[in-house]
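A single protein chain has been omitted from the complex, and every remaining protein chain is retained in its original position.
Let's look at chain A:
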Amino acid sequence: MEEKPFRASLGSGGSDTSRPDNDIRNLWTRATLSQSKLNVPLPNVCEDSDLEDSSPHSKTRRWRNEKARRDSDGGWDHGEYKDGFKQEELEDHSLLELQLRQESSLGSHLEEGDVDSKTEIEMSSSESSLNILKHTPHRAYWVEQQNRLPLPLMELMENEALEILTKALRSYRSAVGRDHFLTKQLQRSIEGLKRRRSKRLNLLAY
């Protein structure tokens, strides 16, 4: 495994442009666009990464991405600091010097990268299943909440309606009399509202 990067780095840098579809970055970006791509078996991904042209630029980019990913798992500040430091390094030193350093450690990093990609896929699927699990038990609760009105609002509405209807009852009694069926209907509604209010107050008292 470690020999391949040596041979690859000695090769010319033309094939990176000739095979853009096999670039691992394209695979990952396509995978996020459609769910089916997430089921790409890992060996295929690894093969593609091996077949990928290993020009210095692509290697450094891949190495940078993998390092950044690992660092970000450790913590935001740590990863950001390391990324910033890496950027400064690349600006300061030449690419060849960096490549020499990388070639010695690239093999081990590649392996770690594979493991990382595997764990990433597993993590994403487990996360999605976790999300589903999180939401499913609460679905009934949320459905009920969607249909119900909040209790303080109900209380406000009922209190206000009670005041309005009590005043209207006086008008009814003066206009059509106490024994009219409309007056009695209104009286029954008022009593119903009062009962509901007293129930609520009793519950609050307990």
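Keep this in mind: a residue touches a chain if its C-beta (ideal position, glycine included) is under 8 Å from a C-beta of that chain, and two chains touch if they have at least 3 such contacts; residues count from 1.
By definition in this document, contacts and distances are computed from a predicted model.
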item: Per UniProt record, name of the chain withheld from view ["Vacuolar ATPase assembly protein VMA22", "Immediate early response 3-interacting protein 1", "EF-hand calcium-binding domain-containing protein 9 isoform X1" or "Histidine-containing phosphotransfer protein"]; value: "EF-hand calcium-binding domain-containing protein 9 isoform X1"
item: Touching residues on chain A - with respect to the absent chain; value: 149, 153-154, 156-158, 160-161, 163-165, 167-168, 171-172, 175, 182, 185-186, 189, 193
